[in-house]
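Worksheet: one structure, shown below.
All protein chains but one are shown in place.
Chain lettering (A, B and C) follows the sequence in which the chains are written, and residue indices restart at 1 in each chain.
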């Protein structure tokens, strides 16, 4: 941290991350934008059922549906098997017990999915009642699946990709901290706004060590359009809390550059937020970013979003 | 209430809760964030059908679906029974009347759910017509259920838990009123903003008693991030309407600390509001909150959201 | 209009309603909040299909579904009838042509709804192909109906009821224009904001008649909470464009009080707008509103939303 710290504008409160937890903590904002905070408490899982079902991977989600599909039909199939498959018409006689169970199971499948071939059909009040509930369970189950599939598909997923490194490069008559971001999806994002803070440990006059937060002033804090990439620049001049910085010292102070991007997703008509952070070992000196776009003969601008991380020596 | 009331900044209008209803009213904001206001008027129930169906408990909702399912099939089953089950093919002859009615009922179930085994099938124009309407009713009914299930699941449900008590503890060279909140779900909440007001009864110079509202200035009115808990602090200094407060007097004045939290739910991309209030008997003096998180060996921060209410003597 | 018009703050542009259309126009904002503007242009109907389907009455919507249901099945039934019902197995022989057509029609119904009893089943490549398309049409049709039903149910419908009349009553040492509103649904509305304007015709120095707009300053422009009713008050003092008003003169000037309410629906997490207007003949002098709520023995506040229009002599 610069020696001139006390002259810099300080955020007069922490941004919601606390001042007192310390020392052996890892980075605060993980690379995927989540916070390095685990939560415990009663019934936390069930409180988040919908969100879990929406956010789990497609592989897990489809797997879960298949497991539930077979389980429910095993349940209803067993019920019918124990009542007796003589209440199913169309069953061929003289079968093994396994065969009988499979008949009951497949009858349940045909009811649960409402296929109802009818080659096997229910007889008598009890099997008919079970079939009645089986079909209801099936319809409600697939109603649920419909909602979940829609929820999974339609959740806003504007995904900003940040450059792996923040760079420190000559800028005007001084230096500047720079990083950049690109929209990995083709959603149209607009009205982006960036907030950047420096967080580090500071020893108080009374010897206590506290986390402190300083805003980093940006050359451009917000943009109207975001069709390509955006390079965010903080000039390290005399007004900057990074003035006279020392990357090694920042490392021992557990410093972290915290970034909050807010924008409007014009495709889903929703406000989106993105969080990111750079630790001192991700900050490189005397590098500049490579251009991310080319212009072809026809005058079209071509952006290669995989080049977002590319930099070169000054 | 402090004697210095007239020097304090007063909200020049009430925040929407009225000035004149008085005396024997209970608390204004209930513990679940609803207002202690009942509404009457013509057709109020039907105006809110969707909302009622979305907000009723899962137990009631599933129960309602099952009741409707059986009722509609009883209706269609009865219609067919009265037309005569001789228009159903595949029925075994020489049955009792109950058996005949059950056949008609189960035929309706098989049509309404579109299972359609076909062991029982319609014959003739009228039963076919009823089956046509039965299947349409079934498909629309389950279409409705699909929408309602999705609506129930996807409604925003960021649930803030407030500490049971507000505490008054030493703060800087004076005292402060403190309470805290935690996010009970794993939704990511951001950009929280708090508004806190003191409401109490005041005798006007003309002897009239009115409800009055005073803003309480906060040390931190808004935070960017909310991964853990947030302790909201109002310093009780000379500028505070609580300066020289007397809990007993506040009680007789029907005082209430009104709290409005506004935030952005980054999981559902929606703005969320939360209301809460503290009455004087929920305010404790000379207590401070217990820490809600621990840091383990690996440097991970562990938050126990069940500890939100914990406090200790100063 | 007051003679002091030229001293009053004027909105330096119209709020989007135009300055030049004149004289024989009716009121601008209708009682249901829509604008008194009809639009023509190519293909306007089809551009709004979804919205029409969402906003039509339930009676019309259900009717439309039933008509489409029968029409599509008549279409597929006719196709099968012309191919020949000998390609349907299970048909009883020696029927009339009507009977044959009905068999084809009901077979289509059983396919379209996916009931598929199987008592009538397709034979041969062509009828099977038609059944294949019939079932696809049915499934997509009901998928559409599912979405539309959800859309109809879940559309935000916070419905503000305005008092039928705006009242002019004594207020402080002068008079005030007052009207009030109540939430007709049990949605929780918050953070309401009101904008009120006076619109009237004015003769310009060059003799041209133009529509002019003046903001009306409100005692309370926004409220945090809205559990009951909100009375909006514009004091008619020397700063008001209504100072020295004359209702008869306002009538000849085609004056209209335009009201725009903006709020946040915390139930649907959506911003809602409401428009309303009062013409001079809906403004009553020397009346005040009746109280809309009572407080019972238990201290509960009871709001009767049907009393919103009630007023009495001063």
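Going forward, contacts are C-beta pairs under 8 Å (C-beta built on N, C-alpha and C of every residue); 3 or more make two chains touch, one makes a residue touch a chain.
Note that this is a predicted model, so its numbers are computed, not measured.
Of the candidate positions C:78, C:165 or C:195, contact with the hidden chain is made by C:195.
Contact with the omitted chain, checked across C:71, C:89 or C:252, is made by C:89. Within the whole complex, the absent chain has one touching residue among C:102, C:178 or C:272, and that is C:272.
Among A:150, A:171 or A:311, only A:150 touches the chain left out of the display. For the chain left out of this panel, the touching residue among C:117, C:179, C:243 or C:276 is C:117.
Looking at subunit A, the residues touching the absent chain are 65-66, 69, 73, 102, 106, 109-110, 113-120, 142, 145-146, 149-150, 153-154, 159, 184-188, 190-192, 219-220, 223-228, 230, 264, 266-267, 269, 291, 293, 295, 297-306. On the side of subunit C, the interface with the absent chain consists of residues 13-18, 20-22, 24-26, 34-42, 44, 47-48, 50-51, 89-90, 110-111, 114-118, 120-122, 125, 128, 131-132, 135-136, 138-140, 143-144, 146-148, 150-151, 156, 195, 260, 262, 268, 270-273, 275, using the contact rule stated above.
Touching the omitted chain from subunit B are residues 114, 116-118, 146.
Here is the rule we go by: only the chains that are shown with their structure count from here on.
Subunit C has its Cα centroid 26 Å from the Cα centroid of subunit B. Look at where the CA atoms of subunit A average out and do the same for subunit C: the two points lie 37 Å apart. Along subunit C, residues 114, 116-118, 146 each make contact with two or more other chains.
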